[in-house]
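Below is one structure, written out as structure tokens; comments come after it.
Excluded from the complex is one protein chain; the other protein chains are retained at their positions.
Here is subunit A:
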Amino acid sequence: MDYMTLLQLLDSTVRLATPLLLACLAGLYSERAGIFDIGLEGKMLAAAFFSAAFAYTTGSVWIGLLAGIAASLILSAVHGLASITFRGNQLISGVAINFLAAGMTVLVAQNWFKQGGRTPSLIGGARFEPITLPFAEALKDVPVLGPLYYELISGHSILVYIAFALVPLTWWVLFRTRFGLRLRAVGENPAAVDTAGVSVIGLRFAAVAICGVLCGIAGAYLATALQAGFVKDMTAGRGFIALAALIFAKWRPWHALGACLLFGLLQAIALRYQNIDLGGIVIPVQVMDALPYILTVVILAGFVGKAIPPRAGGEPYVKER
């Protein structure tokens, strides 16, 4: 493998890791506040469809992005209503949201566009175009670093840079602000937060809303930047890989970046090479597909360091208790 192939592989890793990273950070906010969310997949899917639909109709990708975020927020509100207000089972609510999105997107897509559950292809201003960073062209010929800058760092859509910038931002919000401290506390010991006179319900709804916004961006990225338009079930399990990455990262932002890049790399390799020949031993492509899930099970099993979720995760808070 030469240097350019490596750069292309890493470039594709960055593209594929971006939706994972956004969804993973979305889950991070929600789960740190004690609300399990296996509905990341559904929220991304809904956002992917509505962003593509609105971007196509209005011709503006920014309106599409807003529509995607709005769709994702509505599903977040359902999740919040079920799991915070009515103290229902958060996992069952997540499952319902995934199915709701899977069904509704195709239903509405067929009704609006009549193309078998997809949107028409997006062109021009209806897509997020790659951004060429300053001096990328000029520095292209500098040995080693030039191509690195030109191929790998420059030339992504704005959402990629937003996603990567969100990592330090999330770290700062969660670990350096009062809001973050309370958010983490509400996921560990909501009674203590309540005693301090801070609204548990308010904090949890805030976390679920942030989760909705980030899932919305992730979905919009899939449909308007990574690909040009929505197709049925286009998230293809990415919400669950993000969930896996979240556990892999043990609910920490910087580790989430690492986990998402790793899983993105696996996807990039599986996409580029079908079966990998390692001098006699052939690794089938299915192994690459399954590897994120296998790694997560291994981590969960505690063989490589223990993954301890937020203590109050999954449990509705009852004030009187």
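Everything below uses one rule, namely that contacts are C-beta pairs under 8 Å (C-beta built on N, C-alpha and C of every residue); 3 or more make two chains touch, one makes a residue touch a chain; residues count from 1.
Keep this in mind: contacts and distances are computed from a predicted model.
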{"item": "Name of the absent chain as recorded in UniProt (options \"Malonate decarboxylase acyl carrier protein\", \"Cytochrome c oxidase subunit 3\", \"Bacillithiol biosynthesis deacetylase BshB2\" or \"Ribose ABC transporter permease protein\")", "value": "\"Ribose ABC transporter permease protein\""}
{"item": "Selected residue (touches chain absent from view) among A:V106, A:V167, A:A185 or A:A206", "value": "A:V106"}
{"item": "Given A:M4, A:A192 or A:I294, the one touching the chain that is not displayed", "value": "A:I294"}
{"item": "Residue, one of A:F86, A:F135 or A:F175, that touches the chain absent here", "value": "A:F86"}
{"item": "Subunit A, residues in touch with the chain not shown (by the definition above)", "value": "38, 78, 81-83, 86-93, 95-100, 102-104, 106-108, 110-111, 117, 237, 240, 243-244, 247, 284, 286-287, 289-290, 293-294, 296-297, 300-302, 309"}
